[in-house]
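Since the structure comes first, as structure tokens, the remarks are kept for the end.
With one protein chain removed, the remaining protein chains of the complex are shown where they sit.
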């Protein structure tokens, strides 16, 4: 991956629904945010706290993550679609 | 549970009304937020404070908790419905 | 009381108007928030400050408190109505 | 006074216009907030700063204070009308 | 002056346009805030920072100051009109 | 200059378009803020940080600066038009 996200951002490759983790994620309630699943392909160096300390990313490259569909910014890079989002927009890591 | 929530988030499995704690929770006033009851099935590692200190979760796996119905994000995982929410959206723990 | 509020929250049992402290509390101006009186039945462990220090609750179980009617979340528990609110929504303690 | 305000709040008894300090306070511009004058009858223990330090109240019981008419919450207690407001809503103390 | 402003507030006596500093202050653009000129007649003890330190007022009694017309609260005291405003609403001091 | 701006504010004298730095600054997109160029004629003593430390101004008197047209407050002083704005509204210094 040649995209290096800044700060506490990460680059995610969305997972096709057919490939989703056991049973996938379905949105039962339309007024709620739609969570989707993706694979982390790049992470930033972490958020800088008010005291100047750099906080390491909790999410690692290769993690499967769940995030709100409407968070982040979509980019197309080398013909592939990615999403750049902040770690605070990641709801959970799917452990295998 | 294979969902590992990030930061101060937790994963909750809503409790069916029939199974609610003695007498359950009823919303007497429709203009108020609707609190619901659920069981905590996974917790994050805790919120990071401005000084870099990680604050342990007050809520534990197995706790019965009350939270506002409109907080958090619903996910379906392995065919089950869950809610991922922040600990600050948890109103109270129901002690048994 | 089996409801254990989190953080700086407390559980209050509203006082019937007939039982109110000497002369009770009347709302003279309809455009203002309506303060009501209640008895504290449970308190959280307190708010965590930015430096990680836990601030003890100023309000104690058994206190009569005045709070804005529109703050907090109503719950019914064991057939009784309660209100869960933050200590910052408590205006004053009625000393006996 | 049996009302003990929490944090940086104070309880004020509004002063009748006829009793106002020399010439009283008149609102010349209707688009501005309306300041009114009152006497402080109770004060809280003070605001807690982010570092856990408690900041003593600048306003004392017995002070005449000027505050914005629309700030605070009105209560009736023992048949008297009071206002509970934050110290940050007090504009000035009238020195005698 | 018998008005003692709290915190980082100050009391200002507006200057009549005829008495304004050389050429006065004219508002050339109606969509901008209107700055006006006044003389400081009383100052508070200063703002308390998050670490509990009290920050002395930069503005002194007797200073000519420029401030936005729409900031602050007007009061009439002893038959005179004054404005109570925060030091952060003072744009500049006019040096003589 | 007899105007002494407070805190992190500065006083700027707008530069006529004909006198602008090589080619000047043109606004190609009307939905964007309009940046303009000016000369700094006075600076404040700097912003006070939360820890009480005073942060020196990065901008100096005599600097050519670019700032958003809609920031700050216009004043007329000694028959001249000036703009008082915060250093955070200064986008860049034009180095000669």
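We call the chains A, B, C, D, E and F, going by the order they appear; numbering starts again at 1 in every chain.
As a working rule, a contact is a pair of C-beta atoms (placed from the backbone, for glycine too) under 8 Å apart; a residue touches a chain by one contact, two chains touch by 3 or more.
It should be emphasised that the depicted structure is a prediction, and the values quoted were computed from it without experimental measurement.
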item	value
Selected from A:36, A:57 or A:84 as touching the chain missing from the view	A:84
Identified contact with the non-displayed chain, of F:3, F:75 or F:90	F:90
Missing-chain contacts mapped onto chain A	2-7, 9, 11, 42, 45, 48, 50-52, 73-79, 81, 84
Touching residues on chain F - with respect to the absent chain	21-29, 32-33, 35, 49-51, 53, 55, 58-59, 66, 68, 87-88, 90-96
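Note that only the chains that are shown with their structure count from here on.
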item	value
Any chain that touches chain E and chain A	none
Required minimum of steps from chain A to chain F, each step between chains that touch	5
Self-contact between copies chain B and chain C, residue sets same or different by half	different
Gap in Å, rounded to a whole number, between the CA centres of chain E and chain C	40
Two or more partner chains touched - positions in chain C	50-51
Chain-level touch network, classified as line, ring, star, complete or other	line
Listing of all chain pairs that touch each other, if any do	A-B, B-C, C-D, D-E, E-F
